[in-house]
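All protein chains but one are shown in place.
Chain lettering (A and B) follows the sequence in which the chains are written, and residue indices restart at 1 in each chain.
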Amino acid sequence: MSWLKHAVRNPIGAKVLMAITGIMLTGFLVAHISGNLLIFVGPQAINAYAEGLRQFPAVLWAARAGLLVAFVTHIYFAAYVTMGNRAARPQPYAFSNTVQATLASRSMVLTGMVMLAFIIFHLAHFTWRITDSEISAMGEFDVYQMVIRGFRQPMVAGSYVIAMVAIGLHLSHGIASVFQTLGLNHPRYNRAVRFAGPAIGVGIALLFASIPLSIYLGLVK
Amino acid sequence: MKLDAKIPSGPLESKWEHHKFDLKLVSPANKRKFEIIVVGSGLAGGSAAATLAELGYNVKCFCFQDSPRRAHSIAAQGGINAAKNYRGDGDSIYRLFYDTIKGGDFRSREANVYRLAEVSGHIIDQCVAQGVPFAREYGGLLDNRSFGGAQVARTFYARGQTGQQLLLGAYSALSRQIGAGQVKMFPKTEMLDLVLVDGKARGIVVRDLVTGAMESHAADAVILATGGYGNVFYLSTNAKGSNVTASYRAYKRGAAFGNPCFTQIHPTCIPVKGDYQSKLTLMSESLRNDGRVWVPKTKADKRAPGDIPESERDYYLERKYPSFGNLAPRDIASRSAKEACDSGQGVGESGFGVYLDFADSISRHGEEQIRARYGNLFDMYERITDENPYKMPMRIYPAVHYTMGGLWVDYNLMSNIPGLHVLGEANFSDHGANRLGASALMQGLADGYFVIPYTIANYLASSKLEKVTTSHESFKAAEDSCRKRVGQLLSIKGSRTVDSFHRELGKIMWDKCGMARDRAGLQEALKAIPKLREEFWQDLKILGTNEEINQSLEKAGRVADFLEFGELMCLDAIAREESCGGHFRTEHQTPDGEALRNDENFCHVAVWEHEGDATGPAKGHKRHQEELVYEHVKLATRSYK
Partner (left out) sequence: MKLKLHVWRQKNKAAQGRMVTYDADNISPNMSFLEMLDVVNEGLITTGEDPIAFAHDCREGICGSCGVMVNGVAHGPQDATTTCQLHMRSFQDGEELYIEPWRAKGFPVLRDLVVDRSAFDRIIQAGGFVSVNTGSAQDANATPIRKSDADEAFNAAACIGCGACVAACKNASAMLFVSAKVGQLSLLPQGQPERQERALNMVSAMHEEGFGNCTNQYECEAVCPKQISTDYIARLNREFIKATLTYPDAKK
């Protein structure tokens, strides 16, 4: 397996792993938002969905483990590539300028770190339930009530929305980049990919953001 | 001076084949015992260094550019000729040979030119195998275009960047050998002197352009592939760094110089804009197919071209050469433009320009058609001049482009100094008094890939080469003289910049030894150049030291040599009492302004020998002759009427 070690030590190999784990993480986000949207159907729907997930602990824990591996891998190689890239230009330009690189592409590290911070908070908030005594006190798992309670607080809803901006930016560059990094390109489809990446990224972020927003604005009670 | 061209006997068609058999070989096991120095990494030097390394020789290759890929061969646009006859249009080795001899106005060697035509096909094979992306047809086979001076389509091309693609091919082969350790590459390193031991070329002295360190390198043979000397004119289509130093230093060490005055002036270049102009840019000659050349009839007419009515325009090429019109050959078109401008009819800010007008073609064929033919050229013109050639005529003027003269070599491409070989534009051998388009690339690669690998083996196998190291006194002496010279240049501490001297020399050369030359003018130049040289050595201002990147110092060394070499060119031009090819002496012309050759007295190569100490100033230059013997071609007058 030393070939693999050799391959991932190379930045292209590292980025390929980031692309693959990025696909996995994006897939998780798609599944996650699909479940979350049940909140608009009503308390029974989302609670039943949450309950349903717990019926298959093996699957759930396997998915969680896979997710964790993907997550750690993605961050590890992101750090590796970023450090290499920083080292590649020890002396910055006195006058820096950008011709066509997008804001999203230039803020990947920042949006990634915002996302990391957000995910830790999000887990603490809804999974470990240690940030809010009222949520901690909700004996049985009533996902619906938990979420409603959470997003009625402006600080919480606001921070979720900000995190979704970061996710939107991160995905809009990340999704299109997957195709470039894996070499899945063809002149016939390039334009579509360069359009679809940001469209999907922004779409996912908007769907996620719709929940705290609608709860905070009282559209969902 | 003994000049033996060593042309093999026998029929023209089999000279090279027989000669290759007669040449001595170096066995594979022995090749690794030989060191070869190659100076220059363009088409000739790069291909030679790569091929010799492939054969097993130890090669050291030097270039002043920061990478071998940047040699000026890269700028060649049009294409490379080869007698492949892929078109089935009647091409043959003999036809390419004949066209080249005739194009050179019967001032080149039959045997050399025939060999050039003979190996031309192999060049294309080799380049394709390297991955050179030549233009192809839809069937997947190679495309050809036709070029000046030929009635067949034999020119292979890669868009307008043929030189670049061929050079990158040679560079890739060279890189492979550098990676394999068979070639040691020295970029940013300039040759300052040739070192002779026992009369043989055994090494060079170089200066590291980053640290200023002077270093010697010893070898069993030295190859110079250092290009042409068009920059003696300051303004030319050559790269800024192109120079004569390597050739001229070899000349001062005893190498003979052939036909130094033979210069090719290209008729269609973008004219000079102002005193700051540093370089001239070529526009493809093909533009004359659809453009009409004219100047205002009135002198110093400052009206915009569109305001000058038809009746007040002088379409001078159409007037003087009714049958060829705007397609008159290069030398005639160039000279006519000069005459028009000298008489005060020139256009543009400087008055040194003529119009190349596409209005008629655009109204006849439509703008789209013209765009399809020349779009990229029109864009380039607009980028440089900020004028839209679809709306107003282009302004063009001739510019120095190529030098046919160079160090004298025999059939084996060896100079009169044993062990010193000269390839490509740096030698004098194949183009006579005028080079045909698309032949420079062919010659550079023929010399490097297919000639020198055979002939150098013969030299190495048949010479007694004692082991020589750089601790030999000749190396020490040469190094000392190089150091002394640099020290001198730095110690003048005068008031004028190098460029100002170079510009002034260029102007003298252009005015007196350019497109048209006459005895009186050349004599004036021969007075003016030594005067300028004297001023140079008294009033030059270079800042900084030797031990750093010092671009002024680099230029100063080159200009110092140009200041001596320009004189040699003028001497050669004055001695050649005839007009032939690019050498036009106004005293020698037919009544209608054609070049008038003098085959009786000048059917020879003028071979110059330096007189005096190699390290001191030139005391004199002695002219010898190598008679040109034409066994197969009948000398004829080139006529374009």
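As a convention for this text, a contact is a pair of C-beta atoms (placed from the backbone, for glycine too) under 8 Å apart; a residue touches a chain by one contact, two chains touch by 3 or more.
From a predicted model like this one, the values you see are computed outputs, not experimental measurements.
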Displayed chains in contact with the omitted chain are A, B
From the list B:17, B:66 or B:198, pick the residue that touches the absent chain. B:66
Selected residue (touches chain absent from view) among B:145, B:273, B:483 or B:632: B:273
Among B:3, B:142 or B:492, which one is in touch with the chain left out? B:142
Since one chain has been left out of the picture, which residues of chain B touch it in the full complex? 47, 50-51, 54, 65-70, 72, 74-75, 84, 86, 121-122, 124-142, 158-159, 161, 163-165, 168, 171-173, 175-176, 178-179, 185, 187, 210, 237, 239-241, 273-274, 276-279, 281-282, 383-386, 449-450, 453, 497, 499-500, 541, 543-544, 548-549, 551-552
Tell me, which residues in chain A touch the chain that this view leaves out? 2-3, 6-7, 10-16, 81, 84-102, 105-106, 108, 173, 176-177, 179-185, 187, 190
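Here is the rule we go by: only the chains that are shown with their structure count from here on.
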So, what's the distance in Å between the C-alpha centres of chain B and chain A? 63
